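Here the structure comes first, spelled out in structure tokens, and everything after it is commentary.
Of the protein chains in this complex, all but one are displayed in their positions.
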Amino acid sequence: MFSYIIRRLLITIPIIFGVTIINFLIINMAPGNPVEMMIDPNLSQEDIEARKDALGLNAPLYVQYFNWLMNLLKGDLGFSMSTFEPVTQIISERLGPTILLMGTALFIGLFIAIPLGIISATKQYSKLDYFVTGGAFMGISIPNFFLGLGLIYIVSLQLNLLPTGGMVTLGGDNGLADRTLHLILPSVVLGIGIAGKKIRYVRSSVLETLGQDYLRTARAKGLREFIVINKHGLRNALIPIITVIGLEIPLLLGGAVIIEQIFQWPGIGQLTISSIMSRDYPTLMGLNLLAAVIVVSANLLTDIVYSLVDPRIKYE
Amino acid sequence: MSLANIKHEDEARLGHVIPMVPESTIKEESYLQMVVRRFKKHKLAVIGLFVMIVLGLMAIFAPIIAPYDPYAINETFSAPPSPLHWLGTDQVGRDILSRLIYAARVSLMVGVGAVAISVAIGTILGLLSGYYGGKIDMVIMRLTDVFMSFPHLMLILVVVSVVGPSLTNVILVMGLLFWTGVARLVRGSVLQVKQLDYVKASIVLGLSTPRILFQHILPNVIAPILVNGTFGIAAAIIIEASLSFLGLGVQPPTASWGNMLTDAQSLTVLSSQPWIWVPPGLLIMLTVLSVNFIGDGLRDALDPKSIK
Partner (left out) sequence: MKVFAGSKWRWLVFCLVFMLVITGCNSNETSTDGKKDGEAPKADKSISIGITRSPASFNPLDRADWSQFYISSVMFNPLMEMDEDFKFIPRLADSIETTDNQTFTAKLNPNAKWTDGKPVTADDVLFSLEVLTHPKFSSLLTSQFQILEGLAKGGKFEGGSFADFPGAKKVDEHTIIFKTQTPVDPNVFNEKIAANLKALPKHVLGNVSPDTLQQNPFMQKPTVTNGAFKFVEFQNNQYVALEANKDYFKGSPKVNKLFFKIMPVANLVAQFQNGDIDMNFPDIGSLSLQDYETVKKMNHIKTEDGAPVNYKLVGFNTKSLDEKVRQAIAYGINREGMVKDLLKGSGEVSTGPYAPVHPYYNEDIKDAYPYDPEKAKELLKEAGWDSSKTVNYIVPIGNQELEKAGDLIAANLKEVGINVQVQKSDIPGMIQKLKKGEFDMYSITFSFVLDPDVSFVYQSGASNNFTYWSNAEVDDLLAKGLRETDQKARKELYDKFQKLHVEELPEIGLYADYRLRAVNKRVTVGGPKDIGMLINVHEWDVK
């Protein structure tokens, strides 16, 4: 097991290295540069060239990449080309809100999906089952920006119940209640999407477990159905779901881009869009590196957890 | 995939590739007939198929069906629905119904185009990787890992802003990014199929590699590819809509359901001009839902384990 983890970690390094090279090339292929952000007849070419020199943008690409890589090895992701703040600082400021949003969304998603999936499986082919499965399909199929806009329209504009966006009310008390109110809409939108996907996994996973021989044995022993399902069924049914949660993280990162944009959530997604718009190369490189690391470690972690909960899985 | 499954598809292959075996058609229905029969049992999938056929016809015959030129500017801007314009006009006075109809072309082209590219790439790489194994397998799988380590939407956003937002670019970018799932799927199936006796026999017989790959192995993995591809279409349609919504996808004046929703970012439009944003949103949902149902129906129909 230990050697397996070590080996997986070692494989990870060239993958991430490859990702950074590809990212660097793609980002630098973008037309335009971070200095020319406005068309302003007052902006002289001399100023632009001077700024480009100062930012190192006039050096050959491989030199720029090499410099970036060397700094990375020192733990330095460089300075943003638009705000001149350290990239690590910018990203860490934005990471908190995104984790909060993603965590809550994942929680809401599972909170909907696990009970509904179980009910749906235990009452297979009932009206309720069809209803839940149909609802799950709706959850997958509705574009999250449309759902987001719809909820803003109904809940915020018509009913005036929740704020339309942001993370806190400015000048307000910034209390827990205020934060929670702001968190509800975006996390529910993301959560519904997750629930849509997870309900079907939970349902089929539970169905499969319920058909296993040991449950029949348990029933035959005369155990109550409640105990059969809860004690014996669920534990085994939930194993595959853990894997699926791990796989969800990269998707969540992507989904957060749009939701953060609509709800002005000051997280990683919003930062990504604004860095693309301002051609902020160092910040984009940092963001992509972070994303790659998250995805790779999510995959790794999933495999490890999976092997821990299911001793049948062996690694040479 | 269980052994029973493979055996079944093995028969399917026989029924497919060598249709002149008479007994099988007399005694039992062909594989295709069975799939159709099972697919029909999935009511929602049938409805989904029907909807998609209607949308497809709408896209093909858009110039005949649409009441107006989708680019033509009419007298009134942001006009509510009226007998003249059934769904009203948008903010530069274009007929919304006509734009919706034309936009169906974009969504379908993106869905089918992106999936066709990604399935082609994924299948070839998966076949090579699974069949040859060894170093080739290693290289292809590491490449797959690299591609899977990008959060897709973020990467698409960056790439599209690099190559410039347009319909073709959106299709290409998605096609070039989404092959990893198919590649892994195909590789897994190939590894299993390779162990079957008749494949081993073909290798011993000295049949050419492409022939073994495409004639003997590929038919066995078509079912999962088909299901995967259908869900891929749904995903591609949603992603195109999201990109266009953010202004990084299909660009106006070309109509796309996603970019028709962009205006709804304004709270004024959102609250007082619902005819501008509700119809395209509903159409995206309907389309994706239909495709997903078809995918679900196909999965049930193609997977013998799920006989109801």
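Letters A and B name the chains as they come in the text, with residue numbers starting at 1 for each one.
Criterion: a contact is a pair of C-beta atoms (placed from the backbone, for glycine too) under 8 Å apart; a residue touches a chain by one contact, two chains touch by 3 or more.
What you are looking at is a predicted structure, and each value in this text was computed from that prediction instead of being measured.
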Among B:Ser30, B:Asn169, B:Gln192 or B:Ser266, single out the residue that touches the unshown chain. B:Ser266
Sole contact to the chain not displayed, among A:Thr83, A:Gln124, A:Gln158 or A:Thr217: A:Thr83
Cross-chain touch to the chain not pictured, restricted to A:Leu9, A:Leu25 or A:Ala54, is A:Ala54
Of A:Asn28, A:Asn71, A:Thr169 or A:Ser297, which one is in contact with the hidden chain? A:Thr169
Positions on subunit B contacted by the hidden chain, ascending: 71-73, 77-78, 91-93, 161, 164-165, 247, 251-253, 263, 265-269, 272
Determine and list the subunit A residues touching the chain excluded from the picture. 30-48, 50-51, 53-55, 79, 82-85, 90, 93, 96-97, 100, 103-104, 107, 111, 114-115, 118-119, 156-157, 164-174, 176, 179-180, 183, 225-226, 229-230, 234, 264, 266, 270-271, 274, 277, 279
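The rule we apply is simple: only the chains that are shown with their structure count from here on.
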Could you tell me the distance, in whole angstrom, between the mean C-alpha positions of subunit A and subunit B? 23
Residues of subunit B defined as touching subunit A within the complex: 44, 142, 145-146, 148-155, 157-159, 161-164, 234, 238, 241-242, 245-246, 258, 261, 264-265, 267, 270-271, 274, 277, 281, 284-285, 288-289, 292-293, 296
Listed in rising order, subunit A residues that touch subunit B in their complex are 11, 14-16, 18-19, 22-23, 26-27, 29-31, 134, 137-138, 140-146, 149-150, 152-153, 157-158, 164, 250-251, 253-255, 257-258, 261-262, 272-273, 276, 284, 287-288, 291-292, 294-296, 299
